[in-house]
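My questions all concern the structure below.
A single protein chain has been omitted; all remaining protein chains appear in their positions.
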Amino acid sequence: MDLNSPSGQKIALGVRTLAAWFVALLLFFPILFMLVTSFKTELQAIAVPSVWIFTPTLDNFTHVQERSDYLLYAKNSLVTSVVSTLVGLLIAAPAAYSMAFFPSKRTKDILMWMLSTKMMPAVGALVPVYVMAQTAHLLDTTFALIVVFMLSNLPLMVWMLYSHFKEIPPEILEAARMDGASLLTEFRHVILPLAMGGIASTGLLCLVLAWNEAFWSLNLTAANAGTLAALIASYSSPEGLFWSKLSAASVLAIAPIVVFGWFSQKQLVQGLTFGAVK
Amino acid sequence: MTRKPLPALGLALAVSLGMAVPLAANATDIVVATVNNGHMIEMQKLTHFFEQANPDIHVKWVTLEEGVLRQRVTTDIATKGGQFDVMTIGMYETPIWGKKGWLQEIKPDAGYDVDDLLPAIRSGLSADGKLYAAPFYGESSMLMYRSDLAQKAGVTFAERPTWDQVRDAAAKMNDPKAGVYGICLRGKPGWGDNMAFLTTLVNAYGGQWFDMSWKPQLESKPWHDAITFYVDLLRKYGPPGSSANSFNEILALYNEGKCGMWVDATIAASFITDPKQSKVADKVAFAQAPQQVTAKGANWLWAWALGVPASTKNAAAAQKFVNWATSKAYIELVAKEAGWAHVPTGTRKSTYANPQFVAAAKFAPAEEKAIATANPLDSTLPKSPYVGVQFAAIPEFQSIGVTVGQQMSAALAGKESVDAALKASQTAAERELTKSGRLK
Partner (left out) sequence: MRSLARLLLAPAVGSLFLWMIVPLAMTLYFSVLRYNLMEPGEHTFVGLGNFRFFVTDPSFGTAILNTLLLLGSVILITVVLGVLIALLVNEPFPGQGVVRVLLISPFFVMPTVNALLWKHMMMNPIYGVLAQVWRALGLTPIDWLSDWPLLSVIIMVAWQWLPFAVLIFITSLQGMNREQLEAARMDGATWLQQFRFLVLPHLARSIAVVVMIEMIFLLSVFAEISTTTGGGPGDASTNIAYLIFKQALLGFDVGVASAGALFAVVLANIAAAFLIRLVGKNMDR
């Protein structure tokens, strides 16, 4: 069987499509289950064997809306995640640029050191950070969360951007520089387009990490700055059935991110190849 | 293709900084931290009644899962953070914090009728005779069994059966092929999970956590007999996966009709008799938690209560709120809005004397008896230096409880022998108490 013949290619495509869809659905299944559960009653949610055919209800979603201030939590999550990611990218990009295109003997050490700032487990650093926030009167503010998220994700952003910048061949930059481009122009017109896929995926991943961050979100906030992590935390009750409600709350918590993911994913697909640039 | 991220970024920053600056409050804002149990959710829903009656007070809620809540409020109160004005705390921390002066004494108004509070609950929330947290709802533990399965197996229960009788009943009711397990009990590691139940089991076998000189007793005969019994009982007649089951998991099983018997918190009764979430709502009957060598400490006592930290800046408003949420009027309000079957119970004698409540809640008499027979000041056969039925109200207990809970879970899962588990538990308890200086 000649895989390079047109019919061979078609079969290969068919197999690939099937395999890809199978794997994707397999990985997605638990989330699908959760999505379905969010439309069930509590009684249906715990039924054995699992119920797949049932009358869906929106009760859980309205319950979540009534009971907690979803919009406040969503707003806080949005603000803290987006701002911390944007500011982080602003700080990380120059650093990654510097290390990728002007490497020195210390570059690897600096990279490792940056990663090492994340080695202290949060559970151990809880009291020092709490006391710091308390002294600065920053408890229960979105500002504190933004700072914490940004600094927590900064090492990752530097690492990932560094990796993506390294994939740009230096010849392209040389060419731009020889044409007399300034640093800013070089960055905006050469690097940014080429690394857009990388920047987008870095931004998305760090946004998700900030969005899902629960430890600091719960410990440094009270009534005003709580994020969606606090919303979710209020649903896993130790005494009482809550599966369908928790599922609904989780769906509401993930929804904005999925939208982000969809748009960012388009950036990935648009990644330019070498041939096109040349 | 180029983008212009800078203006967008500037806008985003400006907006966020604007949002980050806290707005000035006009009315008094009080922040209430609470657990996410059903009764508390109900309290949140009814807050507007309080705010209508007190227009100068605005209530903000922070609802968290129990473990996180406890850690959060403890950190706050110990560092005098002042983040919360009202805290939902339990019988574990109230005596400890009250003695340290971290809580304000509860000063109810005239119509509160403090003597209406059930004595056991009241003493569990006091230190040196002063009430430090007002009880919101209380619970004990009891035996909840399936009347239909018991009838089919020809089993009847005394008002307070012995554990041996329970084992015989489990053997008769056990029918895994039909998907029914004789008895379901907690097994997930945790001082408030499996250890809450196991402590009462050990109490019933005549044991205690620590003797009067604070020496841990985990290798004593009562512990050995109780845990051996527990492991044997659940392995033979319990559902698979028991070593990871806590209240919710068993509730799901019970409501699906898979458990013949269940010994757990009395609040379970309101869930398993609710046709909206239980398939066996009308087939449940109640008895007191089983005894063995003694009935002392056989059923536990817990209350979720509202306390006011000493470091709050809004003491008057906070006290008003606590007053409202734990008053007779509040109970009547819930009855009007949600029905008598859903009122917070286990706090006041007047609730149990109310005919409407008794009519709506089949479990009321059993629950009342359970709470009345639980005494946190005297729950073990040999005298104990600690307060608490299913825990010891000392700061070291959480850590000890988790480690012992892990060991018990391992014994149940068959990973360790009971003796090895108890030995490891004894070592852990001794380590903890030596570190804190309680055990010399």
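Order as written gives the chain letters A and B; numbering starts at 1 within each chain.
To be clear about the criterion, contacts are C-beta pairs under 8 Å (C-beta built on N, C-alpha and C of every residue); 3 or more make two chains touch, one makes a residue touch a chain.
For clarity, every value in this text was computed on a predicted model and none was experimentally measured.
Counting contacts over the entire complex, the absent chain touches A, B. Within the set B:310, B:372, B:413 or B:439, the residue that contacts the chain not displayed is B:413. If you put the hidden chain back, the residue from A:58, A:132 or A:175 that touches it is A:132.
Interface with the hidden chain, as seen from subunit A, comprises residues 13, 16-17, 19-21, 23-25, 27-31, 33-34, 37, 46-50, 91-92, 94-95, 97-99, 101-104, 107-108, 110-112, 114-129, 131-132, 151, 154-156, 158-160, 163-164, 166-167, 183, 197-198, 201, 204-205, 208, 211-212, 214-215, 228-229, 232-233, 236, 243, 246, 250, 253-254, 257-258, 261-262, 265-266, 268-269, 271, 273-275.
With the whole complex as reference, residues 67, 71, 74-75, 78-79, 96, 100, 188-190, 193, 239-244, 249, 252-253, 256, 258, 395-396, 398-399, 402-403, 405-407, 409-410, 412-413, 415-416, 421, 424, 427-428, 431-432, 435-436 of subunit B touch the missing chain.
Following the convention adopted for this analysis, only the chains that are shown with their structure count from here on.
With centres defined as mean CA coordinates, subunit B is found 37 Å away from subunit A.
By the touch criterion given at the top, residues 1-3, 5, 9, 12-13, 15-17, 19-20, 22, 29, 31, 33, 35-38, 41, 44-45, 60-66, 68, 71-72, 75, 79, 81, 83-84, 192, 246-248, 251-252, 255-256, 265, 267, 271, 276-279 of subunit B touch subunit A in their complex.
Against subunit B, in their complex, subunit A makes its touches with residues 41-43, 46-48, 66-68, 75, 79, 82-83, 86-87, 90, 126-127, 130-131, 134, 139-143, 146, 188-189, 192-193, 196, 218-219, 222-224, 226, 230, 233-242.
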